[in-house]
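One protein chain omitted, others in place.
Naming follows writing order (A, B and C), and every chain is counted from residue 1.
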Amino acid sequence: MIDFEYTAPTHLDAAIKQLAATGEKAQVLAGGTDIIVQLQEGHRSAELVVDIKKIPELTQFEYCDGEELKLGAGVTCQQIYDDPKVAAAFPALTDAVRIIGGWQIQSRASVGGNLCNSSPAADSIAPLIAYNALAHIAGPNGRRTVPVDQFCTAPGRNILEDGELLVTLTLPRQGPFNGSAYQRFIPRNEMDIAVAGAGSWVRLDESGNHIKDAKIVLSAVAPIPVIAEEASQWLIGKAVSEANFAEAGELARRAASPIDDMRGTAEYRTHLVGVLTRRTLAKACERVQQGSSKVL
Amino acid sequence: MKTHVTTTINGESVEFLCQPRQSLLEVLRDELSLTGCKEGCNNGNCGACTVMLNGSPVDSCLVLAVEAEEATIETIEGVADKGHLHPLQQCFLEGAALQCGICTPGFIMAAKALLEKNPQPTEEEIRFGLAGNLCRCTGYDKIVRAVQAAAELQKESVS
Amino acid sequence: MSTDTTTETPKEYKVIGTRPIRHDGADKVTGKAVYTSDLHVPNMAFGAFIRSPHAHARIISVDTSDAENMPGVLATCTSADLPSLWDKGDNLGEGYVNYAHLSGNILARGKALYKGHAIAAVAATSTHLAEEAAKRIKVEYEPLLATTWVVDAMQKNAPLLHDKLITHTLDDEPAKPSNIAEHVRFEKGNIEEGFAAADVVIEREFKTSTIHQGYIESHVSVALWNEDGRLKIWTATQGSFATRQQVAAVLEMPVSQVTVTPCEIGGGFGGKISIYEQPVAAILSRKCGRPIKIAMRRDEVFEATGPTPGSFIRVKLGATKDGKLNAAEAWVAFDAGAYPGGFIAPGCMCALSCYDIPHATVDGFDVVLNKPKTQAYRAPGSTHVAFAVESVIDELATELKIDPIDFRLNNAAKEGTRRVDGPVYPRVGLVECLQAIQNSDHWKSPLTGPNRGRGVACGFWFNAGLKSSVAANVNADGTVTLIEGSTDIGGTRTSLAMQLAETLGINAEDVIPQVVDTDSVGFTDVTGGSRVTFATGLATYEAGLDIQRQLVKQAAKLWECDSEDITVTDGTYQTKDKSLSFKELAVQVSASNEPIVGRGAVDAPNASNAFGAHIVDLEVDPDTGKVTILRYTACQDAGKAIHPSYVEGQMQGGAVQGIGWALNEEYFYDDHGHMRNASFLDYRMPTCYDLPMIDTIIVEVANPDHPYGVRGVGEVPIVPPPPAIASAMHQATGIRFYELPMSPPKVWKAMMTKNTED
Partner (left out) sequence: MAIVFIPPQLRKLTGAAEIEIEGGTVREVIEHMEQRFPGVKERLFTDGQLSPMLQLSVDHRMTRVVSTKVLPTTEIHFLPVIGGG
């Protein structure tokens, strides 16, 4: 690995100044589980590495029942799944962070980093989009907020400009009778990259028998995570039933435009979208019915 | 240019100089002679280099050594207590839970973290908790059993 | 759960069959054991390679000047620094090695034959610097057409890897060069008559992918070429003497000038017998006068060390209505990788090894193509052919409506069965293994539930004998230090120490086993071929008897009596009126008499054969094609299990490697012949979260060629899993799978196709 300079600022302003001054030759270090590998293997290069874990704003992790979830960009997967309240309110996010690498990875990797790495196969981005999460960005020209579904632009690329930094993610309160789930398909049971993934969010009516609102987000089947709009819309007003989940799965396949690679064929990935959509919808509805996400 | 780092390793204050590009694994092994921490893949996929960093297990190949400033690190060298093997180490020996032994330090570190968080794990929880560590020799059977035995041993010593 | 099944009246042993803590155990659980990469030799510098980005290319030029001009760079090395060798070969005791090919594989000469083929190397004051410098070596290539599939490489119009490669055969050699390096053929009986008399004949074709041994420790060496011309090498190897022999040959120096110190080794499974970086580190060391360490990265290990061949196999079996195998025909093509030597012979010799078949032929082809040179992987060749043959056996049993274990028992090889390659089996334990799984709780427990299936399969491997030497020094406190040359991959220090302890009548803990360098012990062949506990065990036994003879002589002096008056029983030395234990006597003798040093040196007969049989239960996800292993039982004839825990460990580890091979592991090549998954992430070896416990049944049918009845156990257990799993998959899905790995996309595709057809 080519050597670089390292800095661990304790203030956001200092970090932005350093990032802005170095431009595209600067890399941000949160958990390091992607960037260190990429630097080692020469997929990315850096003259300056800015470690953001000492900036208070980037490590804040705040949640009170019924409020929005505030997730500093450096908050680790482990911090998230270790918090039972967050797990109850945002189960799809918890599903995702529990399966990113093994424990050794989860104790370092952050959801913010997962987003900024902008891999099409990132597990946590689909749930963030399903929850309508917002990305709060700071840069030399001030702050801006962008919905997560507009964050990624291509594999490994996103809207962050040189000098900009993801500061926090906020996940709005989800309202009553919502449920959600994320699943991916991998050939092993752990330590793998998603061949395909689906995050489903639903709101049911008071009876728990009909879907009032839904959002299905797919990973690893397009250059960026994609919302299966048609399937999500179609579900509105439909009964909670395996047949409807399966139909939604069929519709969701249309949103997929996958590639063939060593992790799976395009045909297989498209098929998996149907399976995972059906399964996550079922799980999400089950969670509403079991009251595991009875957020007010 | 080298950076000066002050850290705590296995309870002792340690200072070292390193380049920013050096991983914690590299510094532990090459600069500090803590070679119990093994390199299997250098990209976070085998767990052989597992150490505890501020109380959590990490792949030390994916930590920059400079990040260890003011951190608390525990390595396999710190697991045995002055002449006494840790129950996990004892159970790995008694249960023949190692063959070539290269993955063993990583497994013991991960298993120790697991038992500290969850003293009585189920087989499923053990297997999930150790999924970040690869072993090619044993087929894992005896490793899982050794962790179960260590949990049992620790339970007995508590009660 | 583990079960021991002893089929014959057991001998009474005090040490053998117990489970002492391994002698190197404390070192390994505390991180103190020294593996090669843990070594820090004074003034050491570091080497790195530049490797071919092309699967096949002519090397136009290599310019190292930029790299050499970098501060901190000490030396560079290309194939021009290696002596050019003719096609000189040697039998390494582990198959044949052609040194010209070995040298060409170490550093490419003229052409790069696979992606990752080493072109040049550089030494620098740090690893980072060496890697940077390696990137500054300018190599100009002329890319050539490449081929990575064995059947393609056999075609007349295939791109030729070696201009002068003439097929080796005992038959008339062809006039023209091709990629077919070797053709072997075995025949028994009359195949036409055999098939004519069969009621059911089934013929199928099989494919398997390239698989890596996947040892967690990379290849690492430190070389120090001293000014006096002596070369010292510390390395991760399965055979210190095999390393010495190969290094000396490719550097054209006498073996006596090379000392190889085997450090602790982090797994090998056959992949750490050939040399790679050792001579390069040596040359760099000679050039810069400093010890050089080279450690491969994981991607280099995948792309440029020796995996097991990919294969294409056609098998035709014929049986009579009453379930007797009558004829067999196998056509086997293994890819050798870039140079000849892909384990085709053992593959062919194992193909029909589990059965007594009167009429059979086996044809085998060793084929070069643009992949890394293959090496041994645990029972090399046997897993490939077992996948094919056992799968057809399963189809035959199904067709004939005979229970698959009964069908195998009907035809199982036993003492007196003539193999297709000629020799006749001595006492072997396949029947006992099959009976043991038939009587197992696993087989007797019904498997219920949708999408589930159960499969069984057998496996075979030879036991290598070969050469081993040990010395055993009796210490003043009555303990014995055992000096051996077999590198210890999985607990053989202890299995040898236990045999010495048994022979001498002392405790396992009173033997101190030490694995030493090539100057400190007699010649010893590799740790491989399932031979150490058997063959080095035999040498250890000899050393024990030698000590006993010497001790009797010394006791006679001490007691002023005739040697003949002394009897030795279970380590007690007695005359009519005197009696001392081994320890007591050794203490007294050490204090007053000449030192006692036992010696054991054997060229062990390798007539022994090992068999196993496995059962697997699994479930297939009908939506995704993903397989979950629900229950697994591995049974094996160990002859005599010296340390049952480590025998079980071999069975469990081997079974899991076989499960990985069956389900997910493969070299994924793109159209350019580039491996796309050269990492532990995408190569997908099983983690513990992918598996259940692996139950074991140890069968003990004593090996008549070993005083304690030992058979090698290391290799057999990788063989049965792929066919056992394929058979279970058939039960679960109604589909026969003829290709490895049976990965989810392929399984799903097959289920889709079947659903459409149904």
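Structure notes:
Basically, a contact is a pair of C-beta atoms (placed from the backbone, for glycine too) under 8 Å apart; a residue touches a chain by one contact, two chains touch by 3 or more.
Quick caveat, the model's predicted, so the values are computed rather than measured.
When the full complex is examined, the chain removed from view is found to touch C. When you scan C:Ala376, C:Val620, C:Cys688 or C:Val710 for touch with the missing chain, the hit is C:Ala376. When the whole complex is considered, the residue among C:Gly110, C:Gly229 or C:Pro426 that touches the unshown chain is C:Pro426. Of the listed residues C:Gly110, C:Pro605 or C:Gly734, the one in contact with the hidden chain in the full complex is C:Pro605.
Touching the chain that is not shown, out of C:Gly266, C:Gly485 or C:Gly528: C:Gly528 (per the contact rule at the top).
The omitted chain makes contact with chain C at the following residues, 89-96, 168-172, 183-187, 213, 268-271, 273, 343, 345-346, 349, 361, 376-380, 421-426, 461-462, 464-465, 528-531, 603, 605-607, 714-715.
Basically, only the chains that are shown with their structure count from here on.
We define each chain's centre as the mean of its Cα atoms; on that basis chain B and chain C are separated by 29 Å. With centres set at the average Cα position, the gap from chain A to chain C is 44 Å. Annotation for chain A: residues 1-3, 102, 189-191 touch two or more other chains. Residues of chain B found to touch two or more other chains are 19, 21, 42-43, 45, 128, 130-133.
For chain B in complex with chain A, the residues that touch the partner chain are 1, 3, 19-21, 23, 42-45, 47, 50, 53, 56-59, 61-64, 66-67, 69, 110, 113-114, 128-133.
On the side of chain C, the complex with chain B involves touching residues 19, 21-22, 24-35, 37-38, 40, 128, 213-218, 264-269, 295, 297-298, 489-491, 643, 645-646, 648-650, 652-657, 679-681, 685-689, 691, 693-694. If you check the complex, the residues on chain B that touch chain C are 19, 21-22, 29-30, 33-43, 45-46, 48, 75-77, 79-80, 85, 89, 92-96, 98-105, 108, 123, 126-128, 130-145.
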